[in-house]
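In what follows, a structure is listed as structure tokens, so that the remarks can point back to it.
Coming up: chain A.
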Amino acid sequence: MAWLAKSLNSSLGKKLIMAITGLFLISFLLVHCGLNATIFLNDGGAAFNEGAEFMAHNPIIRTMEIVLFGGLLLHIFDGLRLWLANKKKRPVAYAVVDGAANSKWYSRSMGLLGTLLLIFLIVHLRHFWYFSRLTNDLTETHTLYNEMQIVFQSPIVVLIYVLGCISLGYHLLHGFQSAFQTMGWNHPKYTPTIKTIGAIYSIIIAALFAAMPIAFYFNLIQ
Partner candidate 1 sequence: MTKLDAKIPEGSLAEKWTKYRSSVPLVNPANKRSLEIVIVGSGLAGASAAASLAELGYKVKVFCFQDSPRRAHSIAAQGGINAAKNYQNDGDSIYRLFYDTIKGGDYRSREANVHRLAEVSGSIIDQCVAQGVPFAREYGGLLSNRSFGGTQVQRTFYAAGQTGQQLLLGAYSSLQRQVGMGNVKMYTRHEMLDVVTIDGKARGIIARDSVTGALERHFGHAVLLCTGGYGNVFYLSTNAMGSNVTAAWKAHKKGAFIANPCYTQIHPTCIPVSGDHQSKLTLMSESLRNDGRIWVPKKENDTRKANEIPEEERDYYLERRYPAFGNLVPRDIASRAAKERCDAGFGVGASKMAVYLDYAAAIIRYGQGEANKHNMQNPSYEEIQAMGKAVVKEKYGNLFDMYKQITGEDPYEVPMRIYPAVHYTMGGLWVDYNLMTTVPGLYALGEANFSDHGANRLGASALMQGLADGYFVIPYTIGAYLASEIRTPAMSTDSAPFVAAEKEVRERLETLMNIKGNKPVDYFHKRLGKIMWDECGMARSEKGLKASIKEIQALQKEFWSDVKIPGEIDNLNPELEKAGRVADFLELGELMCIDALDRNESCGGHFRTEYQTEDGEALRDDKNYAYVAAWEYEKQSTFKLHKEELKYENIKIAQRSYK
Partner candidate 2 sequence: MEGNLNLTLKIWRQKNARVAGKFETYQVSGISTDMSFLEMIDVLNNRLIEEGDDPVAFDHDCREGICGMCSMYINGRPHGPNRGVTTCQLHMRSFKDGQTITVEPWRSSAFPVIKDLVVNRSAFDRIIAAGGFVSVNTGNAQDANSLPIPKENADQAFAAAACIGCGACVAACKNASAMLFTSAKISQLALLPQGQVEAGKRAEAMVAQMDEEGFGACSNTGACEAECPKGISLENIARMNREYFSSTFSSK
């Protein structure tokens, strides 16, 4: 297995881990977002709670949850490690940098966006995952949906969530297509499509997630 360690520890390997875990998180987000979007059915959370219930008890999903955490931690650990290592490669900084001339700001700020995401995730997990998995407060009458209604009454929380979603949107706007490039999937025929799908995905996911706390706050859904 020495070869695997060597391969994954190379500059390319570290990126491969980012890409694989990133793509995994992207697929998770699709499920997560799809499920949560059921709140917009405006059925008082019936569909949403049913889904959440299923998620909480299905053994496959529970296993995947562990994998998901592992993947997220790996992504975070590897991301921070890369970020710090890359910073060291230019010990003397330039006096003038015209980054906008050659690249998008968010592509150069993945570490920062990721860290913002991390902070948001901690808040987010504390709100819902902690509530649903680690306390006994979840009951027939106090559903996850009810918890959302409560949490999103605070304008500060809503603001944190919206900012978190913006960070997510930008992180993915670069990350989605970047992961394909890292995997070696770059082809003049397909890459433009991948980039378009990535952009659509990032914007829709970020917008939908952001719409949730806003909708609750403004009582747009009951």
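Heads up, the rule we're going with is that a residue touches a chain if its C-beta (ideal position, glycine included) is under 8 Å from a C-beta of that chain, and two chains touch if they have at least 3 such contacts; residues count from 1.
Candidate selection criterion: all candidates are chains of the complex that A comes from, given by their letters.
Computed from a predicted model, the values in this text were never measured in an experiment.
Student: Out of the listed chains 1 or 2, which is the one touching chain A within the complex?
Tutor: By the stated definition of touch, the match is candidate 2.
Student: Touching candidate 2 in the complex: which residues of chain A?
Tutor: Spelled out, the residues of chain A in touch with candidate 2 are 3-4, 6-7, 10-12, 14-16, 82, 85-86, 88-99, 101-104, 107-108, 110, 174, 177-178, 181-188.
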